[in-house]
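Just dropping this structure here.
Then we have chain A:
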Amino acid sequence: MSAVLSVRPAILASIAAALAVLSACAREDAAEMPIEVTEAAREAATEPAGQAVYRTGIFAEPISRNYWSFYGGPAGSVWTQYVLDGYATTLYGYSDRRFDWVPVIAADFPTDLKKETVDGSEFWTTEVPIKEGVQWSDGEELTAEDVAFTVRTALDLGLGANWARAVDTAFLERVDALDSHQLKVFFKTIDEDGNPQTPGLSVWQFGLGFMPILPERYWAPIVEEAKRAGEPQQQIESLFAHVPDGEPTSNGFTFSRWEAGAFFENEAASNFFRKGAVITQYENGALVETNERLGQVSTFYGEAGGGKSLEYEVGPHASSEIFSIYGNQDAAILALTNGDVDYVFNPLGMERGFQDRVRAAGDLEIVTNPDNSVFYMGFNVRKPPMNVREFRQAVAAVIDKEFVTQSILQGSALPMYAMVPEGNAYWHNPDIDKIGQGLSRGERVERAVDLLKSAGFTYDQEPQIGEDGNVVSSQGQGLKMPDGSDVPGIELIAPSAGYDPLRATFAIWIERWLNDIGIPVRANLAGFNVIVDKLFSDSVAEDLDMWILGWSLTIFPDYMESYFHSRNAPENQDGGENWGGYANQEFDDLAFGLLSETTIEGARDTVFRLQEFLAEDLPYVPLFTIPKLDSYRPSRIEFPYTDVLGGLEGLNGMQQAVLIK
Partner candidate 1 sequence: MSERSGDAEALGGGRSPGPVLAVEGLTMHYSTRAGVVRAVDGVSFSVGKGQALGLVGESGCGKSSLALTLLKLLPENAQILSGRILLDGMDIVPLPEERMREYRWSRIAMVFQAAMNSLNPVYRVGEQIIEALEVHVESAREESLRRVRELYDLVNLDPSLIMRYPHEYSGGMKQRAVIAMALACEPDVVIADEPTTALDVIVQDHILREMKNVRAELGMSMIYVSHDMAVIAEVSDMVGVMYAGRLVELGSTVDVFRDPIHPYTRALTSAFPSVTGEKHELTVLPGEPPNMIDPPSGCRFHPRCPYATDPCRSETPPIVRRGGHWAACWNPTGEGA
Partner candidate 2 sequence: MQTDGSRPLLRVDGLSKRFPVSPVWYRRSNSFVHAVDGVSFEVARGESFGLVGESGCGKTTTGKLLVRLMDPTCGRIVFDDGDEGPVDVSTLKGKPLKRFRRKAQMIFQDPYESMNPRRTVFDTIVEPLKVQRMGSHLDRLDRVLRMLGLVGLTPARTFLFRYPHELSGGQRQRVAIARAMVIEPSFVVADEPISMLDVSVRAGVMRLMEDLAARLEIGYLYITHDLAAARHTCSRIAVMYLGKIVEIGETETVLQSPKHPYTQALLSAVPVPDPTVTRPPVRIRGGVSPSLDPPARCRFYDRCPIADDFCRDNEHPPLQDKSSGQMASCYRV
Partner candidate 3 sequence: MVGYLLNRTFQILLTLFVFMSIVFFIVNAQPGDVSNVYALNPDLPPETRERLRDLFGVNEPLWKQYLVHVRNTLTGNFGVSFSNYPRSVADIVMERLPRTLALFMTATVLSFYLGFALGKIIAWRRGGWTEYTSTIGGVTLYTVFTPWFGLMMIWLLGFKAGWLPIGKFLDPELWRDAPTDANAVFGMMIATAVAASVIVFAVFALTKKRRGSGAALIRIGSLAGSLLVAVGIWLVAGTGYLAWDIIRHMVLPVVTLTLISFAGTMLLTRSSMLETMREDYVVAARAKGLPEKDVRDRHVARNALLPVVTSFMFSLAFAVDGGVIIESIFSWPGMGQTLVSAAVAEDLPLAVGAFVFVGSFILLAHLAADVLYVYLDPRIRY
């Protein structure tokens, strides 16, 4: 980037000179214009143009190619994630399709946690072996030192966002490189208040284990330089501001060219350690990775045997990948159907109209997958009547999610009852109370009225159901709270149709249905920022009634603790996300236990119980999730598999595995 940057003042100066009409002459301008070329581009120019180009479309500009910045928040956009996917590797990762926890550059699973006293302090420790022969794109070996350096940098500079999650200072003490291929991790055994603690799954396996590893040789001088920058925030800024030209990568691709506003290109790293590795999954659950380059065959989760459910060769098979940047989804889809690109990244899912267009194109394949997200309606349970559980249940009962998602939204959304989406199959609890599911309109209203009355609410006039049982012929009037006072006007704040028609549609219908049973709700369709601002304001406890928003979720569902544990209410913790102020001791204990849970099975048990609890107590009414649609041109590219939670897009377009025909 710096080479590109240095061109600009020259251009500017020449434009200024020309505009000032100081007898500018074309010849001189052209001659004076220094033409500089990025290193990568020069190299690319000398190579024969590769035929196997993975041509994809994105519809916003990536923010930065500085991985620290991307992972540290400011550049953490989904678009940056796509283009940087081929740069960094982790110790561990999810297995294909099944999301099992498997080693990536770790040679094996870590040793079990054990208590160990070092220099007088007690720590939980574990050791991780690193694969031999893993190379950075410049040919150097990736070592344990690189991992230790990355962790050290994140700790020293106090990096936030995903770094803070991966390197959780509440638990992590330090990471040492015992030798070039052996890593030792130290966790704290007691928290700040002196209570004993255990680094659970979310801290260790799905936390530090998933941390991207950056090259020490390249970054060490830059980090040292940054540390001299003064205040902590200036140090971070200095690090983030660095333009990583010539940075070696450890995943399948290296940076080639970024024409701002037009395209981003990566080229395949010829010495990617996994290139040519064959991944095999067996129906009995065993996973085998055969890596000839490293001369290793790794087998996890049982012995290989029986039928293969998946087998493919890791690439990159493309010599280069181009991310074409479009201004909007329409343009990107038009380009896809027009043959300009073969795959379009679609983080918001592809709407029906686009599906029609893609289908009409004939030569494009559409694959549909469940998504790992939830769109919900939340209650401020601090205020009456939202503090009454039956009230919340009554509200949930009248909301006909199937009608809205299937009839009105024509299947562009899927109804949801549990806080963990169905697609996240391992963690999803299917056996929870689904209030109102399958009932007719009349039955829903009756159920809601019963619930309300059971909690002591009274009506001046109950809602009347029409003869066919599907229409409310007269709305309920004069709903009174158990203490006899009128139910106050309730505001349902939700994103406007301009921001998200799905949520706006839900809000409008919910308003109508709640009015039917006499609950004086008014839907306030507002801009996204207005809603967010309300949630983060100091007076959220007083001002908020009900709101509709959505979460994009992680596979490991520790988010339920973040959203509903009373310690995360804004009044208890600045910036907490439990805006509704949900506080239930039983739930708190359960949720906190999840954080320290070290076994997958134990965690699953807890997660199931949490979902049951939430489905009955309903601090949120989960409304819907969206199906993830991906479309690509099968005549040009082929994926080893396409059925996966979150879709191809969730796998960043499978850049290392896609086959170019």
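Basically, a contact is a pair of C-beta atoms (placed from the backbone, for glycine too) under 8 Å apart; a residue touches a chain by one contact, two chains touch by 3 or more; residues count from 1.
The candidate set was assembled so that all candidates are chains of the complex that A comes from, given by their letters.
All of these numbers come straight from a predicted model, not from anything done at the bench.
Student: Could you sort through 1, 2 or 3 and say which touches chain A in this complex?
Tutor: 3
Student: Which residues of chain A touch candidate 3 in the complex?
Tutor: 4-5, 7-8, 10-12, 14-15, 18-19, 21, 23-27, 29-30, 33, 35-38, 41, 44-45, 49, 53, 55, 60-61, 63-64, 69, 73-76, 158, 160-162, 164-165, 232-233, 236-237, 240-241, 256-257, 259-263, 265, 320, 322, 324-328, 330-331, 334-335, 337-338, 340, 529-530, 532-533, 535-537, 549, 551-554, 559, 562-563, 573-577
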